[in-house]
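Only one protein chain is missing; all other protein chains are in place.
Entry: chain A
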Amino acid sequence: MLQKVVEKLIEQPNLLEEFKKGKLNFGISETEKAAVLDVLGKEDVQGIDVQKCYWQ
């Protein structure tokens, strides 16, 4: 359930603000909600320089 919620919020970032304000109820616990906001609220998609990858 939580994974689906996270996927939805990532796909539709515009929903995050409403979720934060409590306008969306996904049926997850308050602790789960807080954890989601802690992470998604400050996460930016970090550009990773994959050319620095050196598996060889």
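The working rule: a residue touches a chain if its C-beta (ideal position, glycine included) is under 8 Å from a C-beta of that chain, and two chains touch if they have at least 3 such contacts; residues count from 1.
Note that contacts and distances are computed from a predicted model.
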Would you kindly match the missing chain to its UniProt protein name, picking from "Competence protein ComQ", "Blue-light-activated histidine kinase", "Multidrug ABC transporter ATP-binding protein" or "AraC family transcriptional regulator"? "Competence protein ComQ"
For the chain that got dropped from the picture, name the residues of chain A it touches. 2-3, 6-7, 10-11, 31-32, 34-36, 38-40, 43, 45-46, 48, 50-56
